[in-house]
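Just one protein chain is left out here, and the rest sit where they should.
Up next is chain A:
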């Protein structure tokens, strides 16, 4: 059975990977065929499918990191994720569904820290070769407004 502690450990590693700039490892948290989307609560309520980021394969997530490293231009910035306790909605031996609230602060090149996003991850986890992986993570932001740009993943 996938339990709460396993999900907490997974999320802690996920957040630390992004916050410590080990972005190349981030796609590894997902299954090869996966769904990753960043949206907000109003789109979700209305059933509108588009995302700020919309990916349906791990390769697309890898491409995004490669683009951030090689092509996209943005000021240096990093995140600090604070993740709440996952609310397990459905736990089985090989899969689980959970909702986990997040708050992400953004630290800019200027030295300023500001709350950048809050929301909830709506997740579906599966166990593959003994490892937990995300088959689907939809980051539903509480705010409908994104400040300036969203470079790093949530």
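Annotations for the structure displayed:
Here is the rule we go by: a contact is a pair of C-beta atoms (placed from the backbone, for glycine too) under 8 Å apart; a residue touches a chain by one contact, two chains touch by 3 or more; residues count from 1.
By our rule, contacts and distances are computed from a predicted model.
The listed options are "Urease accessory protein", "Putative anthranilate 1,2-dioxygenase, large subunit", "Oxidoreductase" or "Cytochrome c domain-containing protein", and the UniProt record of the chain not shown names that protein "Putative anthranilate 1,2-dioxygenase, large subunit".
Shown as candidates are A:3, A:21 or A:63; the residue that touches the absent chain is A:63. Touch with the chain that is not drawn comes from one residue among A:9, A:22, A:49 or A:85, which is A:49. Within the set A:38, A:120 or A:140, the residue that contacts the chain not displayed is A:38.
Mapped onto chain A, contacts with the missing chain fall at residues 38-40, 42-43, 48-57, 59-60, 62-64, 66-67, 70-75, 144-151.
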